[in-house]
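Apart from one protein chain that is not included, each protein chain of the complex appears where it belongs.
Chain lettering (A, B and C) follows the sequence in which the chains are written, and residue indices restart at 1 in each chain.
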Amino acid sequence: MISVQREPFDVAHEYKQLTGGDVESGAAVFFVGRVRARNDGRRVSGLSLEHYPGMTEKALEAIVSDARERWPLERVRVIHRVGPMALGEEIVFVGVTSSHRDASFQAAEFIMDYLKNRAPFWKQEQTEEGPTWVEAKAKDHEALGRWQ
Amino acid sequence: MISVQREPFDVAHEYKQLTGGDVESGAAVFFVGRVRARNDGRRVSGLSLEHYPGMTEKALEAIVSDARERWPLERVRVIHRVGPMALGEEIVFVGVTSSHRDASFQAAEFIMDYLKNRAPFWKQEQTEEGPTWVEAKAKDHEALGRWQ
Amino acid sequence: MIEVRFFARLRDQLGCDAISIESVEQDSVTLVRERLVAEHPDWREPLSQSGVLFAVNHALVKSDHVVKDGDEVAFMPPVTGG
Partner (left out) sequence: MIEVRFFARLRDQLGCDAISIESVEQDSVTLVRERLVAEHPDWREPLSQSGVLFAVNHALVKSDHVVKDGDEVAFMPPVTGG
């Protein structure tokens, strides 16, 4: 299930939803990305996330569907927030369950790598010099190489 | 921090402990392993975990310390339960935070791979034929190859 | 008509959220960009930056992708979510 939302999410709740009532899939992997106070050496006091409504959900669904073709997964949950966020707040949640440890690790990492390169989100940081669009990192692009 | 304990643990609490008050490390990865109802085709109704008190904590500390030498990590938490456990109950928790997404994914996977091969835990499953010691999987051993 | 949309830094650079342009025979993302630049010469540089992404009807495409009447074309800077 995929959500793109302005509201904060609750990791504890998401964990319960992902694992509750399931005694078949023994392995669960979660990634949580949060707003941090420093990025590439700049002090950051907050973040605002723009996206492309209509395309965002489709892009995330395509990524999750690719992951499901590659690995035997049970439940997959992706949440990405948009709008303004304070330091320490959660931005993104990816949760994957599977009966295979490897599959859940790799699928969660795959989803994050593709989300970072293919999902239409743009971060604007609040810094001492005012709002600044975040530069894409070559490292994030190179990360796709391992899946090809 | 490492815990080997008979008591259940609370994933929500562990998540809060790992991320609370930290606005520097943007990436958190968690692995949770749970008792599942089927293993290698056998129906399982419960699990009992034996360990080697005195050695277990040392083995886990050595693994976490190796992970910290390989990747720039912030907080690391490992919990492994011992004793009897029911279906769906959490057996193991590995949580890693870092300012680098890659580092947190890889360190969590590394810790699990080494735990599976080097930490003195033994699972006994309750099956229809009575208590059965779980066989080690060649796949788990091969998983170490990627870190060498 | 083709609805063209701009996002994030690119939108700020162009000072434009969205613009409608006529569709032409054998249209493509590249041709759409050329018509935009012909109309707004100062858009050439921002729209030609390396890494700029193109979407047609909410799917990422290459610059030679065929564009039809009624399509929505988006020009976007490299994405930075997650």
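Just so we're on the same page, contacts are C-beta pairs under 8 Å (C-beta built on N, C-alpha and C of every residue); 3 or more make two chains touch, one makes a residue touch a chain.
Not measured: the values here are computed from a predicted model.
Undergrad: Based on the whole assembly, the unshown chain contacts which displayed chains?
TA: B
Undergrad: Give me the chain B residues in contact with the hidden chain, please.
TA: Chain B touches the chain not shown through residues 33, 49-52, 54-55, 58-59, 80, 91-92, 112, 115-124, 133-136, 141.
The definition used in the following text is that only the chains that are shown with their structure count from here on.
Undergrad: Using CA atom means as chain centres, which chain is nearest the centre of all the protein shown?
TA: Centre-most chain by C-alpha means: A.
Undergrad: Any idea how many Å lie between the Cα centroids of chain A and chain B?
TA: That gives a centre separation of 23 Å.
Undergrad: Using mean CA coordinates as chain centres, what's the chain B-chain C distance in Å?
TA: 48
Undergrad: With chain centres defined as C-alpha means, what is the inter-centre distance between chain A and chain C in Å?
TA: So the centre of chain A lies 26 Å away from the centre of chain C.
Undergrad: Identify all positions of chain B at which a residue touches two or more other chains, and write them in rising order.
TA: 101
Undergrad: Can you tell me which residues of chain C touch two or more of the remaining chains?
TA: Residues 82 of chain C each touch two or more of the other chains.
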